[in-house]
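Encoded as structure tokens, here's the structure I'll be asking about.
In this view, the complex is presented without one of its protein chains, the others remaining in place.
Per-chain residue numbering starts at 1, and chain names A, B and C are given in the order in which the chains are listed.
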Amino acid sequence: MSAIPFALIGAGVIGRVHARNIGSRPDARLRWVVDTDAPRGNALAAACGARFSASVDEMLADTSVRVVVIGSSTDAHEAHLLACIRAGKAVLCEKPLAGSLDGAGKCLDAARAANAIAAIGFNRRFDVHHRAVFERVRAGAIGTVESVHIVSRSYEASAPAAAHRAGGLLREKGTHFYDLAFWLAGSEPEEVYAAGGCLFDQGYAAYGDVDTAALTLRFASGALATMSFSRRTTYGYDEMIEVFGSRGMLQSERQRSRGVSFYQGDKVIADGIHSGWYERFAPTYVAELDALIAAVVAGLPADPGLADGMRAQAVAEAAVASLRQGKPVAIPNVWQEV
Amino acid sequence: MSAIPFALIGAGVIGRVHARNIGSRPDARLRWVVDTDAPRGNALAAACGARFSASVDEMLADTSVRVVVIGSSTDAHEAHLLACIRAGKAVLCEKPLAGSLDGAGKCLDAARAANAIAAIGFNRRFDVHHRAVFERVRAGAIGTVESVHIVSRSYEASAPAAAHRAGGLLREKGTHFYDLAFWLAGSEPEEVYAAGGCLFDQGYAAYGDVDTAALTLRFASGALATMSFSRRTTYGYDEMIEVFGSRGMLQSERQRSRGVSFYQGDKVIADGIHSGWYERFAPTYVAELDALIAAVVAGLPADPGLADGMRAQAVAEAAVASLRQGKPVAIPNVWQEV
Amino acid sequence: MSAIPFALIGAGVIGRVHARNIGSRPDARLRWVVDTDAPRGNALAAACGARFSASVDEMLADTSVRVVVIGSSTDAHEAHLLACIRAGKAVLCEKPLAGSLDGAGKCLDAARAANAIAAIGFNRRFDVHHRAVFERVRAGAIGTVESVHIVSRSYEASAPAAAHRAGGLLREKGTHFYDLAFWLAGSEPEEVYAAGGCLFDQGYAAYGDVDTAALTLRFASGALATMSFSRRTTYGYDEMIEVFGSRGMLQSERQRSRGVSFYQGDKVIADGIHSGWYERFAPTYVAELDALIAAVVAGLPADPGLADGMRAQAVAEAAVASLRQGKPVAIPNVWQEV
Partner (left out) sequence: MSAIPFALIGAGVIGRVHARNIGSRPDARLRWVVDTDAPRGNALAAACGARFSASVDEMLADTSVRVVVIGSSTDAHEAHLLACIRAGKAVLCEKPLAGSLDGAGKCLDAARAANAIAAIGFNRRFDVHHRAVFERVRAGAIGTVESVHIVSRSYEASAPAAAHRAGGLLREKGTHFYDLAFWLAGSEPEEVYAAGGCLFDQGYAAYGDVDTAALTLRFASGALATMSFSRRTTYGYDEMIEVFGSRGMLQSERQRSRGVSFYQGDKVIADGIHSGWYERFAPTYVAELDALIAAVVAGLPADPGLADGMRAQAVAEAAVASLRQGKPVAIPNVWQEV
């Protein structure tokens, strides 16, 4: 089998991660790097032995390209997704799906109409620890899921303006975890309550954004998820999940960077958690690509797909509204096929 | 110094714990056991070498009694507290403080007017693990507290009717943790949102009660606490606390009953958490008594005292209202001296 | 049932532990405290409401005394044990059994001839963690025991002269762990190799003693135990056991004093192990007394008994010889009834 031709839109941090992962596979080949920033795009293309273009259309005109990874800025996702789907490509789009719920809906409709293989970059689902929890929940190890608790605390806070451009805490960070909570609870989200504030940097307030949040998500099954978010810690990237059910509890534990303990004085000092999200989750980007390639080869739908992206985005919009209104907000089910 | 004369009102489960702990101290002596159930009260009195009475008044007439431990049913707390305070006794009252916020307020007013040594039985504050977390938070180890997460899951669910008589999940279980959250956050609670449902036993619904709940508490400082409650687990009594701040995170870990691990197959099977709350927290009842005796000997206020009980009760009433109304409810500050 | 009358020989550190534990039981009563140091003995007797005597014979003449706890210095054990057994008392003797293997043998013979209830103070067997490991090994959880590893490191080193008087590292510390290894391996010890040295204090060398040792014990079953001893740590009293068998591995983990973790910087800083052996093992002295009283009440042999003390002492003498000779030394089986 010859290698599957890939294109990449966006040569930023996450784009470079995808380029490296595509490059390390014998069954994939990166043909194009597209970026509006020509020097950046050219540099990555050169390093990968790919062609550079500033134009998505030029790349899409190359009929040999089968898969496009979209790592452009969030507000460009909609246009890029629609163009790729129209051109008959399989896609992997970074989250969040689009800059607005409407835009996300158009993408989802287009993908459904075209029967496209369209994946959303919810890489957390590919973490071996989280996935092992998921599989056991599905296998019935804990019976019926009754509650979920998710901690996600970034290591370094984005500056307020950049954070706003990325959608704010409840969209940028949140979508990952709304999706995880749905995936683990095995039930559709119906209502969200978001409390939050600027506890360490008032700068976010100017954008209606927060640095700290606590969320409650209610699912159709009655299960409740709580989430605790922060934009920064002093001890690394902190992510942890507990799923409690009628027959037991499963934990995806905090992961430490090294298994070293030091006994001294009245303390046992262990090496701590990973310093950043990438150090913690690098393997998930590889696994996500594996899953996409497997779907492309088999001609099967992507999982998670655009409907999952749409669901998370609907939760995010309701969470933003809840934060503003100070009360729980119902989540309209806009992701289910009618 | 001769032993301090104690009386005990209530010879139920918790009354027997207090009787045993008083009996094991050389500096305390249990003189009276009062209970409306004569056989039960007589039996405990006999076992402890104390006198039995069915009448609180008869016991209070014994001017040698210095301290009364109130372990009667919740709806009797108010009358017993008022009588003891009027009689000039020091008291330790089991939580919740009273059957209603009004009743609790009367007790608090009476205690303040009489300058009584009046303790509330928030035994969790005396757990060595929780207390070590508290002390480090106060010492500034994690900087400013930004969020708190508390898990409390009972091992065996009370039947719906009994649970209702005890005040329901948000009062009976909740008051312990509203107090802990305040204590750890170091700030007064202002608003609470309670979500919950009957996920495994619809019988609670008839009483407006739930078996599962998720709460969000907002403090004056802006700090947010989340709580995850359940009426039962299949794996023991589950309690865990995380306090996150601007300079680090402190955890009061789940406690295992034994430090034994078994490596077999692809698992490491460790001895689990304690089977029940008493197995987990037995030492706290001893420590709580120590603190009370120290206060009595020194003539100092009890800590935690009735104002702490009043605060927790105010949160509980707001939480119950929130659950009913489906939105956050403000907590009137009724515990502060004006 | 009236309380069992006890006497205590030795009012030192360990004697005071026993006195306190006897005093806290409703079914036991300390009648006598015997010590050659009259002020010390008198003080303890007074505190316990017991009579003091400088004479073991005077105490033994009190026919009401049923049980004697021997906490005198090691070189006095033999005389005290023989006198108590002759007087028909049940005994609990602190380890090591006697100052010499010959002396230990005489005690064992006397106890066997008299059919005495005679316990040896191997308190480690009463640790709930160690005992849970033992019970699962016996229940077959790990199949056939193939190897055992034991760590024991004291917190504070005894001064060389005092350490020598207590028998040296391989006797004083060692006997606990030779007994544990036998108990866990379920097989008689046949050969021992002891390596060691003065790694931090040359003062022990003057007495032929060491501050650090590594031992290998071979059992009749072929199982091998390794032990790592030190006279001091900078991080508390360190004890840990691993038992490896044909079907799995069991661990009696290091016990931490508190379940508190602090996340900061690139570390997770947990509260460490107990500062001293007493903090770690206080409950075992209570459980050891429970077992003795149960044996006395039922008229059953003590477990562990003097034969266990004799075995451990035989291993100790062989270990001392091995250290001196620099090669493994066979352990003559002097503890089995012929």
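Here is the rule we go by: a residue touches a chain if its C-beta (ideal position, glycine included) is under 8 Å from a C-beta of that chain, and two chains touch if they have at least 3 such contacts.
Keep in mind it's a predicted model, so treat the numbers as computed, not measured.
A.B. asks: Which of these, C:Val151, C:Ala321 or C:Val334, touches the one chain of the complex that we don't see?
C.D. replies: Candidates C:Val151, C:Ala321 or C:Val334; residue touching the omitted chain: C:Val151.
A.B. asks: Of the residues C:Ala3, C:Ala46, C:Ala214 or C:Ala294, I need the one that contacts the missing chain.
C.D. replies: Going through C:Ala3, C:Ala46, C:Ala214 or C:Ala294 one by one, C:Ala214 is the residue touching the chain not shown.
A.B. asks: Thinking of the whole complex, not just what is shown, which of C:Gly49, C:Gly208, C:Gly222 or C:Pro283 touches the missing chain?
C.D. replies: C:Gly222
A.B. asks: Using the touch definition from the top, which of A:Ala118, A:Val133, A:Leu184 or A:Ile331 touches the missing chain?
C.D. replies: The single option touching the absent chain is A:Val133.
A.B. asks: What residues on subunit B make contact with the chain left out of this view?
C.D. replies: Its contact residues with the unshown chain are 233-236, 238, 256-257, 263-273, 275.
A.B. asks: Under the stated touch rule, tell me which residues of subunit C contact the chain that is not displayed.
C.D. replies: The list for subunit C reads 144, 146-147, 149, 151, 153, 193, 195-200, 212-214, 216, 218, 222-226, 228, 230, 233-235, 238, 242, 244, 246-249, 326-328.
A.B. asks: Touching the hidden chain in the full complex, which residues of subunit A are there? Just list them.
C.D. replies: Listed in rising order, the touching residues are 24, 128-129, 132-133, 136, 141-142, 247-255, 258-264, 271.
Simple rule for what comes next: only the chains that are shown with their structure count from here on.
A.B. asks: Subunit B to subunit C: how many Å between their CA centres?
C.D. replies: 41
A.B. asks: Can you work out the whole-Å distance between the CA centroids of subunit A and subunit C?
C.D. replies: Here the centre of subunit C sits 58 Å away from the centre of subunit A.
A.B. asks: Which residues belonging to subunit A are in contact with no fewer than two other chains?
C.D. replies: Those would be 233-235, 238.
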